[in-house]
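Got a structure here, written out as structure tokens. Questions coming.
Of the protein chains in this complex, one is absent; all others appear in place.
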Amino acid sequence: MTVSSVAGQRFTFVRPSALPGFGITLGFATTYLSLIVLLPLIVLVWRASALGLDGIWQVATTPRVMAALEVSFVTSALAALLNAVFGTLVAWVLVRYDFPGRRLLDAAVDLPFALPTAVAGIALAALYAPNGWIGALFAPWGIKIAFTPVGIFIALVFIGLPFVVRTVQPVLQDFEHEVEEASATLGATRMQTVFRVVLPALVPALVTGVALAFARAVGEYGSVIFIAGNIPFVSEIAPLLIVTRLEEFDYGGASAIAVVMLTISFVALLVINSVQALSRRRYEGA
Amino acid sequence: MRETALRESRPLQWLLIAIAVAFLGLFLVLPLAAVFVEALRKGIEPLLATYTDEDTVSAIWLTLVVAAITVPLNLVFGVAAAWAIAKFEFRGKSVLISLIDLPFSVSPVVSGLTFVLLFGAQGLFGSLLDAWDIKIIFAVPGIVLATIFVTFPFIARELIPLMQEQGTAEEEAALTLGASGWQTFVTVTLPNVRWALLYGVLLCNARAMGEFGAVSVVSGHIRGLTNTMPLQVEILYNEYNFVGAFAVAALLAGLALVTLVAKSILEWRHAEGLSTARRH
Partner (left out) sequence: MANTTIELGKGVPIAITAEGLAKSFPGVAAVNGIDLQVKPGELMALLGPSGSGKTTLLRLFAGLETPTAGRILFGDEDATHLPVRERRVGFMFQHYALFKHMTVAENVAYGLSVRARRLRPSSTEIRKRAEDLLELVQLLGLGKRYPAQLSGGQRQRVALARALAVEPRVLLLDEPFGALDAQVRRDLRRWLRELHDRTGHTTLFVTHDQEEALELADRVAILNRGRLEQLGVPDDILDHPATPFVAGFVGDAVRLSVNVEAGWISLGGGKVPAPFQFPTGPAELFVRPSDLTLAHSAGHGTFSGKVVGTRRVGSARRAELVLDENLPSVEVTLPLEHAVHKGEELHLNLFTMRLFPAR
């Protein structure tokens, strides 16, 4: 009598498939990634760690660095918040209303994605400089926009807008109209329906969009340096400080600041992922 | 207005539309318009003078060369990564996907910095490269590397969700009919993703030609040699040659507009060929 043995559960890396090419494509992709992404980042962290955790902390807490980080963070956060409000509004208008030029406007939202940052930078600088189209409107009142943190804020609103609009838009698009009808049959006014039923459902997407906009804004360079003024302690952003350190051949210092910024980006990414995971579990179920 | 519990009142709708249009006009359209207006501020002559200046010409040339190297390389990567991720189940897939998204979370300046740390004079391979007299930082190869880092996710990110949605059924059918792996890929998979591929190439190219921060760090700003168009814009601007700066900027802005138009056409006409996240 033959005994057939069943193979025990083996550790398999990949589920067997009839399709060929797994090894070569995965191999190529991971090699590419390692060379282009992993290696440089590892070197960065290694270089920064040469200073030791204390060293990094030292660098990070020098007044100029702290000021630069503060400028970057505060302007990025404020810009992301402004985009949260207006980005949602733009998404609402694009999804729910029809008006001449809607398609054009919809396409225009992607402009900050497509436009090179340096181009945006000089254009914004020209617009908001004291003799620019917009700067000139404020100059008589003594209000300066370009070369101040306000200018930075404006530039960051520009580059962050598509992130919010494009994450909120699909959710709004797929929103079940019946749910709004249900709210109406239960006696809610339109405003109640919008604020208690529709907008709350957008919150996960909005948080994602804001986090993306914030992360992008913190690291933004090209759009900002022309309009910023770049005065240390006042309108100097963290990325610029990194470049300055590099030009001084202070690789350690530059790396330290870079590592701090990377940490922030990762935290933002983590926030996004947890928000998405939580909302998927709660609101979308099994 | 009837059915007011189901829709905002007309006046409110128009108000919201007006606010949205004003906001977008102020923040998006105005800067774009400013580029072209400033470029033409002193008339056509200085504009053309910029385009024929040799530094500008070499900047344009370098930008094109960098794009011509970067985009195809990233294309191959994107296709390979998408094939592995979309058609197979394996451990660590989400790690791979997160790694692909990495450049989006890294400041361009930081990206450039990492390459300086690797290949710069005091970098990890600095002395090695010096010994063989290879220049990467402050030379074209560095620019290419930095650009690749910043732009490689674009094509992969367009293909992966689409290929995941499409599944493996068609490829498996082709195999049962006797096609080889390569044949299957070329005759079944590629045609199914051609629009997403084009879309990704468009985005990758736009970003490759327009990248500033990362390239600025690695390039050394050597006129006529290691300046791309965006860097040339910066140089001209810092020299107060505003017309010149905006002239070059106008070229880039034109490219951006072409990209936007092509992108929109793809989204409107070939929506089924793009992943559902892209459809409006």
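Each chain gets a letter, A and B, in the order it is written, and its residues are counted from 1.
Throughout what follows, contacts are C-beta pairs under 8 Å (C-beta built on N, C-alpha and C of every residue); 3 or more make two chains touch, one makes a residue touch a chain.
Note that this is a predicted model, so its numbers are computed, not measured.
Chemist: Considering the complete complex, identify which of A:48, A:184 or A:228 is in touch with the unshown chain.
Modeler: Here the residue in touch with the unshown chain is A:184.
Chemist: Which listed residue (A:18, A:74, A:136 or A:203) would be found touching the missing chain in the intact complex?
Modeler: Result: among the candidates, A:203 touches the missing chain.
Chemist: Please identify, in ascending order, the residues of chain A that touch the omitted chain?
Modeler: 176, 178-179, 181-189, 192, 196-197, 200-201, 203, 282-286
Keep this in mind: only the chains that are shown with their structure count from here on.
Chemist: For chain A versus chain B, what separation do you get between their C-alpha means, in angstrom?
Modeler: Centre-to-centre distance between chain A and chain B: 16 Å.
Chemist: Applying the document's contact rule, which stretches of chain A touch chain B when the two form their complex?
Modeler: 13-15, 17-22, 24-26, 28-30, 32-33, 36-41, 43-44, 47, 86, 89-90, 92-94, 97, 99, 101, 103, 105-124, 126-127, 132-134, 154, 157-158, 161, 169-170, 173, 180-181, 183-184, 188-190, 193-194, 215-216, 218-222, 226, 239-240, 242-243, 246, 249, 251, 254-255, 258, 261-262, 265-266, 268-269
Chemist: Give the list of chain B residues in touch with chain A in this complex.
Modeler: Those in contact with chain A are residues 4-9, 13, 16-17, 19-21, 23-24, 27-32, 34-35, 38, 76-77, 80-81, 83-84, 87-91, 96, 98-100, 102-111, 113-118, 120, 122-124, 145, 148-149, 152, 168, 171-172, 175, 180-181, 184-185, 203, 206, 209-213, 216-217, 229-231, 233-234, 237, 242, 245-246, 249, 252-253, 256-257, 259-261, 263-264, 268, 277, 280.
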